[in-house]
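A single protein chain has been omitted from the complex, and every remaining protein chain is retained in its original position.
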Amino acid sequence: MFHWLEKNPFFFAVGVFVVIAFAGLIEILPNFAEASRPVAGLKPYTVLQLAGKEVYKKDNCIACHSQLIRPFKSETDRYGQYSLSGEYAYDRPFLWGSKRTGPDLHRVGNYRTTDWHENHMWDPTSVVPQSIMPAYKHMFKNIADIDTAYAEAVTVKAVFKTPYDAPNGTPLGTVDEARAAALEEAKAITADMKNQDVKDAVAAGKIPEIVALIAYLNRLK
Amino acid sequence: MELKELQGYATFFMTIFLVLMLYGYIMHLYRSEKKGEKDYEKYGKMALDDEIDSTPIETNPNSPKKTKEQNK
Partner (left out) sequence: MQSNAALEYDYSVAKLFTLTTILFGIIGMTVGTLIAAQLAFPQLNYLIGEYGTFSRLRPLHTDVVVYGFLLSGIWSTFYYVAQRVLKVSMAESKFLMFIGKFHFYLYFVGALIAVVTLLLGITQSKEYAEFEWPIDIVIVLIWVLWGISVFGIIGIRREKSLYISLWYYIACFLGVAMLYLFNNMALPTYFVSGGIGSIFHSVSMYSGTNDALVQWWFGHNAVGFVFTVGVIAQIYYFLPKESGQAVYSYKLSLLSFWGLMFVYLWAGSHHLIWSTVPDWMQTMGSVFSVVLILPSWGSAINMLLTMKGEWNQLTDNPIIKLMVLASTFYMLSTIEGPIQSIKSVNAIAHFTDWIPGHVHDGVLGWVGFMTMAALFHMAPRIFKREIYSRKLIDIQFWIQTTGIVLYFTSMWVAGITQGMMWRAVDEYGNLMYSFIDTVAILHPYYVIRTVAGLLYLTGFFIFAFNMIKTMTASAKLTEEPQHRTPMAA
């Protein structure tokens, strides 16, 4: 009964495939619909926040920071309420990370301010003297890619029905409206910042990466 | 939920089926060797005796032109 399996490369390959595909099907499919349901009141990211998420990805913050608070007292004491599946419904990709060289950031918006992030990204040791995190000064110069973030929002709205432009939700509008809205949001953030180059850039209609990143980090609550 | 229940049963029986297959395979390996139908250990020699002109353990009937005779 097993001879044909060992001799015929085609049947062999099919056999291997069935055995390995089985686990994937069982583990992933059953939960698919349920796990993508958002918690009540969850709003999609604004375009500026999405651009900030891109900065977070570009500089690969997940290499050292998690966004997953586990249900232990020591973690909820340190970081706040443990994470719920529905809170990640609009996270594409998920950014849980796998290593905490630095602390968890899932609710960092609750206890860190714009001002703190600005100092920290410019020079981490200025706020945490023993920090081993590198400074990210280039974020103060590089300009965030608002158009790509808008394109992402349009894509998830069209394909995954992410509720942009819903009543009381996150507005999206046309690309020009989105650019203007992002700039307004950026101006509100730079009001709390002190770096003159960043302020000048925003006044001139350009949004440095640091502003988008702070918008994203402040949103993590 | 309907679908979930179905998936639950499918998992359960498929796992049992695959486990039975695996045990069946073990029995098959040892039994066919005991009965003398098959000698699995000879396949281990494929790694040792692997010159291009060494004789295959089991020749593939569809193999390309037999250049081996010429090489002898």
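Note that the chains are named A and B in the order they appear, and that numbering of residues resets to 1 at the start of each chain.
Here, a residue touches a chain if its C-beta (ideal position, glycine included) is under 8 Å from a C-beta of that chain, and two chains touch if they have at least 3 such contacts.
These figures come from a predicted structure and were not determined experimentally.
Participant: Mind pulling the subunit B residues that touch the left-out chain?
Facilitator: Contact residues on subunit B toward the absent chain are 18, 22, 25-26, 29-30, 33, 40-41, 43-48, 50-54, 56-61, 63-65, 67-68, 70-71.
Participant: What residues on subunit A make contact with the chain left out of this view?
Facilitator: Contacting residues on subunit A, toward the hidden partner: 6-7, 9, 12-13, 16-17, 19-24, 27-28, 31-32, 35-36, 54, 56-64, 66, 68, 70-72, 74-75, 77-78, 83-103, 128, 130-136, 138, 142, 145, 147-152, 154-156, 158-160, 175.
Basically, only the chains that are shown with their structure count from here on.
Participant: Roughly how many whole angstrom separate the Cα centroids of subunit A and subunit B?
Facilitator: Computed value for the inter-centroid distance: 47 Å.
Participant: Which stretch or stretches of subunit A touch subunit B in the complex?
Facilitator: On the subunit A side, the touching residues are 1-2, 19, 22, 26, 29-30.
Participant: Residues of subunit B touching subunit A in their complex?
Facilitator: Going by the criterion above, the answer is residues 3-4, 7, 10-11, 14, 18, 24-25, 28.
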